[in-house]
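Have a look at the structure below before the remarks.
One protein chain is absent from this view; the other protein chains keep their places.
Coming up: chain A.
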């Protein structure tokens, strides 16, 4: 393994051991909470679209809204400062504190202030800064950094916090329970807040019409921070502005549900500072509040720090719609296992972290963890503002590729049939051009399989391509699906429909049996099947960030399928990740009309079978059973497309007794598990699926899975074989 890969693998391994359990327990809890909580909404999808529309509009009109906000804030008696970057913001904030002769600033949690590292600036000016969010305070005491955007100390267990407090503060009685720790922190922080001179908060949203900021919290520390001292500084990115108070509504309903799975957080503070509440001056404990001189001062500091450039960037712009709810981190299987210390940059972490870091810090920082996004797409339906997070990560990956110093260009340039510049790493090129490897592999099979298994080959593959020697390689079939299909004579009398079975790379070269099964099943149901010669979908290069190559595939695939669509044929796809290309990513690559045609004509194979059965085709043509027990694992992209249920429905109708896995992801996600730096993480993530299929209820069940990666992962995790569901239901010949 190369040094860099070795180092990355070691870091991931260490974090899985030390922080993985704590992060996993909390994020999974948040995620399950989200599933439950969004069910209480009458129209979850509608609310999300509304939230997105508000953000789209606000970012579009940002300059105008900034002007309006300046007017309202000033009319209210506050000050608005727009800072170009972190240094500018820090200087301004320090000067405000110095003008007040502030000795202590109390802060409530804010990612933007983490981004600019304002604590350093203030501490250097001898101003004491105290984090009042309990999680942030734990990190401050421990001199540690946040690992999650909403729950910053998520990686610390209760025991670790107890040890930390007991060592640092030496309380009379050692602290132990969560209750004791919380009350201890409440007391300590309460005193620190009482004689603070300046309160600093973030702002989740700011409305341009009234200058009202919304703070979403549960602890109440933001309330105290904003109300106790007479000076309030709020720090936020310029993207936090929305037009009106009414526009807050969808966000208030979505943010807690999406993030921690609470219906709503305990407090949503809506403040139009300087607020009318009297200051609470604990230095003067005996003067009634109503007689306290209240001369409040308010400074709103909005930070650009790369955001206006992101706004001009057609690909990164969507990142600005993010409301930092953390749903994309919580749903992410890889994040659940390593947390933000591996899956994060200088400030931001998780799915959308790459977009933020690319925008505010630069590509180098984003590159450090960008590859941890496997593009599984589970986050896209979790995001309350409908951001296509995997796409942003792919774009950043592409840009990183283009900027990367070349490894061995002279070796690959001209040999690989892709559209990429020289910088793309050999590993990425190999996986991105898997179609070529598969063609060669099948042509020389079984020799190629034998040769690739030799230890000397595995060594070379590991050294040059970073393909982990512990992962079993796919075995190429000498006879491809296309060869098999062309060589056989099939004829369906009076077909009800005609379908094109899309020969994806894996089905054509490796998992040929599932392709044959699909042909048999469809023919048995009265469908005339065609297997054309069409290029691979482009999923492989896309997941390596090779966008130009993927786009090239998209055009070829469309060209290859267009005449079939013209003839009214349905496109049936076995591999869900390819179907997802046709139905989502191709929108970026094809003219609108073409995209619509291909996405509307294409079906997942079990979805198609379901449709046929629904339309009255006789199910007895398939392999029925009475109560054969099956353990079924759907596929991430299939679930994102909402197609998991069709397989369950078909299996149930044919008499199978189905148990479905409910893990977010198998952990393999395409080429990810082959890469030596990620192999162990892939196995760790997979262990959850493994666990679900080895309980007393499931361990004897027949295993079926829809995706290639899932099948490979399951094959290596379980002792019993797995197959695609179509193989189970297809007539044997």
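The working rule: contacts are C-beta pairs under 8 Å (C-beta built on N, C-alpha and C of every residue); 3 or more make two chains touch, one makes a residue touch a chain; residues count from 1.
Keep in mind that, in the parts below, contacts and distances are computed from a predicted model.
Missing chain, UniProt protein name, picked from "TRASH domain-containing protein", "YeeE/YedE family protein", "2-oxoglutarate ferredoxin oxidoreductase subunit beta 2" or "LUD domain-containing protein": "LUD domain-containing protein". Residue A:219 is the one among A:19, A:86, A:121 or A:219 that touches the chain missing from this view. The omitted chain makes contact with just one of the residues A:128, A:197 or A:281: A:281.
Interface note for the absent chain: among A:132, A:347 or A:477, the touching residue is A:132.
Interface with the hidden chain, as seen from chain A, comprises residues 26, 40, 76, 132-135, 138, 151, 153, 157-159, 161, 177-179, 181-183, 185-186, 189-190, 193-194, 207, 209-210, 212, 218-221, 223-224, 227, 244-246, 248-249, 252-253, 260, 263-278, 280-282, 284-290, 294.
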